[in-house]
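The complex appears here without one of its protein chains, the remainder shown in place.
A, B and C label the chains in the order they appear, each numbered from 1.
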């Protein structure tokens, strides 16, 4: 067996580079009957906000060619219920648990982090900055460099925990965004969140997603995600967590060669809920065949 | 038979809303043996530059899930050979011919247009602004609002012809770009050009595309293209020409409901070189079934 | 306990126009499932990425039955299943019908292939010594998944009158309900208009109505939050239930529909 562990920095070691992507794995408990959750290097919870959110009306999901569009609207049970209902399950896991946080104001992000910062079973935070910023006319935090700059700085001051900022691909220059995040003290960036997408029913003439434009994910966007990892890798030194359309072991290696230190599985959890088994097996076979002792030897080893 | 014609403005009427997308249909002559080219509302030629360009080295194309990445590098025969070799074929077509123009400097765009402006068989120009601007450090013309602003203004002054600016989706705010283009006098915008994409061979560790990052196209990007049309439609009054992943008649209607006055077929020309036949048939059936007399009644009729 | 298993196709044949019945050997699911629960079927190609949910239409020994209508790409693939094929299947998912013995009359109401979950429920009621009344409607005779049923009283109707009475099956049910005095429990699975009609009469009649709902599902497991229905059990009417996890069976009083 090869060494699959990954050192992400700040004493944080993952048993392997495979994490789950926020919003595609519930709170981890839903799949525990059919899967040993601790096989993952870690899990990232559904975006959590201070208060519960019911999310957007139906329809929330639609299939597209090799992908899907969603507009869940960050439906979640809120901080209080999260700690009450999910803590016992999550804190018993041996894999790392990252809490993904979504908010409408800078203050809300800060409050959620402060309330979680004593929970020692949490390995780190992933900040979803693709949420509309109510103070800036609803433009997502992650698309405005000035807003992103300030937000990251504030959150860094709020907590010493491992801090991941999750970047949106819907920007002109994602490398610049990554640099801002690094320079404000984040420990890692994860990318990509979903790509803007829409679909229309030609008979009812209605959008197939309640919010008209939703987020595209799945195998269709994998090349976009790989390109974004490649763009970001030269602009920062902190680790990149690759996300977008990963559906098998080959894809994981593709992201790692591109520059990712770890990856997240999103839409594949719907297509193949036990994908992690096959992926770990493939990684072992591949490393052996390539005569590599450690999976971390793959990171960024794209030969241009 | 329903009325499929589309009035784009400035005396320009297409016999139907189906155009070809630049770079996916050669100069129109390659397919003339298997297809009646005049079935199209119009064709858009491969991007033309002042001098011939050999383009990028191999590998230039790769398949991805429901899509492909290309990095042809705007290989083309150059203005002189274009007029010498292609004029007789193109000028004999009854459908409209749009010449797509790519350049490395503002001056090069202008020169090409001036040299074409006496050719009365040309219905209009489509300006590919996704090319690297050599004077601005290689950043694409279409991603910098100031550069795009000036370029459009200059080209508008150079020619009275129907002027289409083809927008890139790789920007934070495509609606703002469309507005700039309109305010500088362009007659239409077309969108989207390809989305950044990359793929890596995990055994050779080499990029599957010579330039590492290329352009993603095909059904995978259709939801992105539809979302971009929807974003642009409220910010401008000039017509939108929809492009991206269209592969059948339903897709055409989806783009028109989203706000497109016409569409372009790109990657589908590879998957199904005679798609236009099926599409026109579907349009007629659909219009009849929906009791519409004119295809233009569909434009922008998405019910939100 | 949900299981992701390899099922083996034992039989697969058309039983009505575009409606097929598949028998799939999958002990891990067959041995624990309840009427109203469903399974996810996974497919190989990844151009369409959602698994497809199907109600369990019956069980014998180690096998489950699916009754499915061929309407799109994945059901077309299912139509090509051959005996012996191995398929990836997850279940049982969701909650079954709550049919704890009570004194009310048991009524099953289905439109077309909506009969699937009710066929399983009918089997179970029959085992429990209850003989339900089965109201089954379709567009035309050839589209009915079965035409006679020794174990329940069968009421048929078709849009064109080619078998049973001509018209809506809900009309026949309403007429029937107006004639009985005992309380009734109606289990429904069918198209939206059928469910909306039932929603209207569920208030006016002395009946309880349970419905098996269909919603596009990405996961079937409560992971994606995609399959919502408005929940009317709290006063705000502003909460959602997940059809896959909280359903697919709901008391019709607990859910709301937009028109």
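We take it that contacts are C-beta pairs under 8 Å (C-beta built on N, C-alpha and C of every residue); 3 or more make two chains touch, one makes a residue touch a chain.
On a predicted model such as this, the values are computed, not experimentally measured, just so you know.
Asker: What chain B residues would touch the chain not displayed?
Answerer: 23-26, 30-31, 33-34, 46, 54-55, 57-63, 65-68, 70, 72, 75, 218-219, 247, 267, 269-274
Asker: Contact with the hidden chain only, please: which chain C residues?
Answerer: 45-47
One rule holds for everything that comes next: only the chains that are shown with their structure count from here on.
Asker: In angstrom, rounded to a whole number, how far apart do the mean CA points of chain A and chain B lie?
Answerer: Here chain A and chain B have centroids separated by 34 Å.
Asker: Between chain A and chain C, what is the separation of their C-alpha centroids in Å?
Answerer: 36
Asker: What parts of chain C, by residue number, touch at least two of the other chains?
Answerer: 46-47 - these are the residues of chain C that touch more than one other chain.
Asker: Considering chain A alone, which of its residues make contact with at least two other chains?
Answerer: 65-67, 219
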